[in-house]
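Omission of a single protein chain aside, the complex is shown with its protein chains in their original locations.
When the chains are written out, they are named A, B, C, D, E, F and G in that same order, and each has its own residue count from 1.
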Amino acid sequence: MKLVFDRPRALADVQTHYCPGCTHGIIHRLVAEAIDELDIAERTVGVAPVGCAVLAYNYFNLDFQEAAHGRAPAVATGIKRALPENVVFTYQGDGDLASIGTAEIVHAANRGEAITVVYVNNAIYGMTGGQMAPTTLPDQKTSTSPYGRDVSSAGYPIRMAEMLSTLVAPQYIARVAVNSPANIQRAKRAIKKAFEIQVKNKGFALVEVLSTCPTNWGLSPEKALRWLEDNMIPYYPLGDFKVPKEVE
Amino acid sequence: MKLVFDRPRALADVQTHYCPGCTHGIIHRLVAEAIDELDIAERTVGVAPVGCAVLAYNYFNLDFQEAAHGRAPAVATGIKRALPENVVFTYQGDGDLASIGTAEIVHAANRGEAITVVYVNNAIYGMTGGQMAPTTLPDQKTSTSPYGRDVSSAGYPIRMAEMLSTLVAPQYIARVAVNSPANIQRAKRAIKKAFEIQVKNKGFALVEVLSTCPTNWGLSPEKALRWLEDNMIPYYPLGDFKVPKEVE
Amino acid sequence: MSEKLLMKGNEALGEAALQAGCQLYFAYPITPQSELPEYLSRRMPELGRVFLQAESEIAAINMVYGAAGAGARVMTSSSSPGISLKQEGLSYIAAAQLPCVIVNMSRGGPGLGSIQPAQSDYLQATKGGGHGDYHLIVLAPASAQEIVDLTILAFDLADQYRTPVMIMGDGLLGQMMEPVLFPDRTNVELPEKPWATTGRKGDRPKNIIHSLELQSERLEAHNQKLQEKYADIAATQKRSDEYLTEDADVVLVAFGTVARICRSAIDMAREKGIKAGLFRPISLWPFPDEALARLAEKERVFLSVEMNCGQMVDDIKLAVDCRRPVHFFGRVGGIVPSPEEVLAEIEKIMAGRCDA
Amino acid sequence: MSEKLLMKGNEALGEAALQAGCQLYFAYPITPQSELPEYLSRRMPELGRVFLQAESEIAAINMVYGAAGAGARVMTSSSSPGISLKQEGLSYIAAAQLPCVIVNMSRGGPGLGSIQPAQSDYLQATKGGGHGDYHLIVLAPASAQEIVDLTILAFDLADQYRTPVMIMGDGLLGQMMEPVLFPDRTNVELPEKPWATTGRKGDRPKNIIHSLELQSERLEAHNQKLQEKYADIAATQKRSDEYLTEDADVVLVAFGTVARICRSAIDMAREKGIKAGLFRPISLWPFPDEALARLAEKERVFLSVEMNCGQMVDDIKLAVDCRRPVHFFGRVGGIVPSPEEVLAEIEKIMAGRCDA
Amino acid sequence: MQHEFIFAGFGGQGVLLMGQLLAHTAMDEGKRVSWIPSYGPEMRGGTANCTVIVSDREIGSPVVSRPSCVVAMNLPSLDKFEETVKPNGVLVINSSLVTREPKRQDVTVVKVPATQVANELGNARVANMVALGAVIEATGVVTPDGLMKALKKNLPPHRQNLLPLNREAIEKGRKTAQE
Amino acid sequence: MQHEFIFAGFGGQGVLLMGQLLAHTAMDEGKRVSWIPSYGPEMRGGTANCTVIVSDREIGSPVVSRPSCVVAMNLPSLDKFEETVKPNGVLVINSSLVTREPKRQDVTVVKVPATQVANELGNARVANMVALGAVIEATGVVTPDGLMKALKKNLPPHRQNLLPLNREAIEKGRKTAQE
Amino acid sequence: MARGKVVFNEDRCKGCELCTTVCPQKILVMSETINKLGYHPATVSDPDKCTGCATCARICPDCVIKVYRQ
Partner (left out) sequence: MARGKVVFNEDRCKGCELCTTVCPQKILVMSETINKLGYHPATVSDPDKCTGCATCARICPDCVIKVYRQ
């Protein structure tokens, strides 16, 4: 029998600190698979800001920079401008990218910075213990929205993929989810495409990945997948929002 | 003969420091007229960040707060939440709102903060002497884009009205220009509507006003109006991008 | 309220703020102060007050600026990296003379560091982390009860002097539960704020909140006014506490959490016959230098114990006019020194002293 | 280059950075340093290097972090409020030990203040405006030529110690034209940076740039490493200059622009028979305390002259071990003191001294 | 007189609550008290512990390196904290989960099959109360009466129905310690 | 020997350039020099001035409160700076625009109808060169030759055609001052 | 007789000329004189033709012009 599925080389063979069933782990693997398949590990630099994935530098077999909360796109810009031949990607949470780091992602996208952004939207601040995120759904209870998110005061969950798609420069913007084997395969293709674009076209690409946080949602891993499907996907529709002509 | 046109009461009877022909002055008047017509001067608080209009507190007969660069929407949020019965508006430049203050405007808009935003887009950093703004047009020469804005490195001029219109909460978003008497009248109506919405619906409203900077564009005031018409309006189309049902 | 409650420091702080009349709270999540926003997100809506999670620390401090300028009692909180982000805003608030309360439950640094307790933002807080000549009043509680008392005081001082006041704690103080009593504040009258931007009604001249002064002479005059205010605060608002200093040969200087560790170490030293005492700055700015100078009149040695690399040492040296030896012992990175370690340090110093 | 050029300080700084091999520059516009980005926006594309106007000061410092981590020579510049915004980033850069150069052409504060020259960010720069125990090397030039020399030095020190270096000037130095000579640097070899994240090629272990240390013990060890580095820098990198101090009865202490004003005042004082001299710190951190202590061996008085409210005074007192009187004269808000005013201050002190 | 406790166990065993209840009781009985949780890195899982001090006078360090009593609800906790107990102190062990014998000879060892007792009572979650009963019996830090009062006061309204169960658990714990 | 100049006038009169050219000349003649503009609030319009110091030794304060020479290209400049000239200093006045007589008796007053001369030369913009000619004549701070060289060196390539005009302007200015 | 009348607050005029470019009657011109601010202010050359349409006032950035109409 042939080995048909194994840990990608770009993923370090270590145990992660993620909670059981947290889909951060799946997304890590998809990123590593894309890097393996494109054979770019030797020239890739990852950037992970603080958030549950802050220790990503331990989990990838890649050069890595840790970034301050929200600033990964700026850090990645610095790296990419210094090393234009390298492949640079950020791995950011929703609190990170859609709240404190709004200016940085908007402007990196607007400049068409040739980086790949993996945007993990789990509708919550995972690392800090489950506070409301800009992406938290209406009426969703979190530790700082104990009565449920009140959209009249806290506003609506923000759809970053759609918003960034209004900009001219970005080449590829898509939203995927990792709640089922089929969606994971789609997510895989999108993430790979986002890296391919950097390798080929040198443009900005972002993949928003709907992800779970069983711990802070207070659900079992399986129920969390279902909650994602039933609640997040209707609000955050999956699909490509911006596709470059050549790569389509 | 009847007096048919005079300085609005909300506009202080003092000389401004604006350069000859700078349309900041026109926009000030339109804001003051709207406030007079709605008779809300006694409960209005203005917020102006640093930028050519930083001294707006001297030019309006209104309570006023100066804000740090980019932070007017946050300051206005603080005021409005403290004084929900008051009318609060910001008067922000393009460098301010569309660059350093990106996160603050996106999130004030996304929260549906019940404030009125007057966004003066003159495609340049006026106050600091004509550096490239996020809104500077492709190939436009400025003191920090001496060879013309290179979109491949500096990105494309950012269309804030369009981008913010993808959000759920904002009630009214429009773009106007003050380059001709007819457009000034339209601008007037839009600005008034933006205040009316706050008075009636308590929602977020933003009017982007295309404005001139004769000094830093290196053009006479009249030529500047024409440059605005010929170059800015084609890139920044005028019109309503988001209109509330009730006020339409 | 007069019943004793067992509360976490972070929650006690939140409740004290409410009782001090805090009407709005703006902040961004960060460990180890999250119990504070979490507590207030439950309590403030109950009271019809404003809890708003801001999009960032920068937005939060600027919301505080706006609300304070509008005349409200307002607070924000964060921890070290988040406090660094607020430095521009703090400088603006100090310059515009707006009363407000800022909480720093500080953590190990620099950079992302750790979330464990630390005191390594002492210099940032006391020497001005932002630009320009300004000060925050900085209060450092050492127990949950003191968190309550100093939080209420912070709001009052902020209004009295129209100045930002910082409560400086650490994760340990924030997480620890201790009994607290809330003082009766039903009869407290909050001061008028005729300068607030609440709408220019009738013929009151317009109110302006600003810090721009393009004419250097006016900016200098404004700075002089601020300096006079700071001198006034320094003259009247220095706070400190002492424990067994009277006959002490070695005086430990420590604030917050560490002061309590030192207290235990002192008890242990006394048991061993070493006359140790504790000087505890409660106001870090203004630094209680005169009280310390009085202690330096007698010949004794000083030992600064801190959860940082010695940031308070210079203030102590200056307070004692460089006339007495000032030693230092510190742990950093989130490590809380143990009483035993501190005792060992005391013994070392006393031994050295005998040698000398 | 060896021809003398008449250049503005800001432009000389830009050219010096280019000659020092600065490959990338990220910044956000602010007066009074705009000539620097404007100059570099012309020059860097000519040289095939990277000029990028960032969306904010925060983005700029984080771009610097990224590029420095990738092994490049990189610079940013701003002025007071913009520098306050960079504090979190600076703490991260110091913690991650990334070499880079930060320019602060400071202006009147606090808050928005004015754009006129000031030195009121001294404490922010030297005591750490960000969180945690860290230092910047801070260099304060007093002429266009020194701007050139110290800028080049800054890049070299940054690499040598893997640490951020700040050039601290003010609008006057930035706007002033003076002759400058650029040293010949064609043979300078830039140090290797085996730690840089340039892609994990072959079997070199991966490189990681980070400052998180969740284990307190490791974070403490990292802090100790940083402190050792700072001690090393303090031992070898203190820089100062003296003028007529040998026989001086009164020693003025001043840096940057003000040092030049003092020089003139000293000349005037000498003409009147007053023995005045100047001690000029060039490195503000590490503060040249030993050189100052040597001056304090003789009985003389010190006068700190600053464009702030006396921020350097404590450093002087500590350097002279509180043994000599340290007076202060300052102007703020963008006002540059005149030699006449300083002279008057000197005369006052000398008169007081005779009285005493 | 000062008692210093460390309660330690798995995340779900309710060790934090156990400490809090003791602190509440002691406070209501007029003692000075402090309670601190171990608060680790911003991540999940693993073990938990808390430190409780009960004292007649002002409490100095709330951090304790040499507690007078350690309560080890599981094996890793015993491994970690056994060495720290003060000589002549008390070591309370949940003998249902801790398989090995303690090494210390200079302390009073109290073995309580807390999990087993709780299971017998029909609710594994009250193992912490069983252990707490043993603790107060072994140390005398608070009165049983005070503990019962504090229990009632601190159970949230919708949990008041669990009062009898918890009471019984405490009583059972006390009994074991008397043996 | 140290010369301290303040050049002042309307924004468009080229006073900053005038000072820069003098600084360039002096530098090329081996002197120490410094030039600083008045740099005001972040806004436009109004008057401009610059300070130039030319010295044999290291320059201390680049800011000058008592210049040895003031060049007032318009009336507001005279109003503002007349009082500051050192006794026995030089006051150069653009008499085409300055209508009043100077008050100072203790300084050498040089009146140059700079604007008028420039207009006669066909280009109002060289009034600054006319005045500068007068300045070097009245103060001797640099040689006429040096100034001409510096002029040529510092005119940008596309302006070299203006060299003769500027030269003539300087010469005319020198003549007036000789009178 | 003129249907309208414009009154200039001359000392506030910055001489930007914008009013002159929009007057439908083309009756606004720049004056030879210099005002307090140092600018040539705008003025009306042929007051009788003024219709009081206020177009000039609406574009004036400095609120220099008052308009009267019958």
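Definition applied: contacts are C-beta pairs under 8 Å (C-beta built on N, C-alpha and C of every residue); 3 or more make two chains touch, one makes a residue touch a chain.
Just so it is clear, the structure is predicted and the values come from calculations on it, not from any experiment.
Colleague: Name every displayed chain that the left-out chain is in contact with.
Modeller: A
Colleague: Touching the absent chain in the whole complex: find that residue among A:Thr23, A:Thr44, A:Asn86 or A:Gln198.
Modeller: Reading the full complex, the residue touching the unseen chain is A:Thr23.
Colleague: Can you work out which residue in A:Ile158, A:Ile184 or A:Met232 touches the chain that's missing from view?
Modeller: In the full complex, the listed residue that touches the missing chain is A:Ile184.
Colleague: Which parts of chain A are in contact with the chain that was left out?
Modeller: 1-7, 11, 15-16, 18-26, 29, 180-181, 184-185, 214, 220-222, 225
Rule of thumb we're sticking to: only the chains that are shown with their structure count from here on.
Colleague: Between chain B and chain G, tell me the centre distance in angstrom, where each centre is the average of that chain's C-alpha atoms.
Modeller: Roughly 26 Å, centre to centre.
Colleague: Indicate the whole-number Å distance between the mean C-alpha point of chain D and the mean C-alpha point of chain G.
Modeller: Each chain reduced to its C-alpha mean, chain D and chain G end up 54 Å apart.
Colleague: Find every residue in chain E that makes contact with two or more other chains and list them.
Modeller: Residues 41-43.
Colleague: Could you say which residues in chain C touch two or more other chains, in rising order?
Modeller: 31, 52, 55-56, 58, 81, 88, 92, 96, 111-112, 114-115, 210-212, 214
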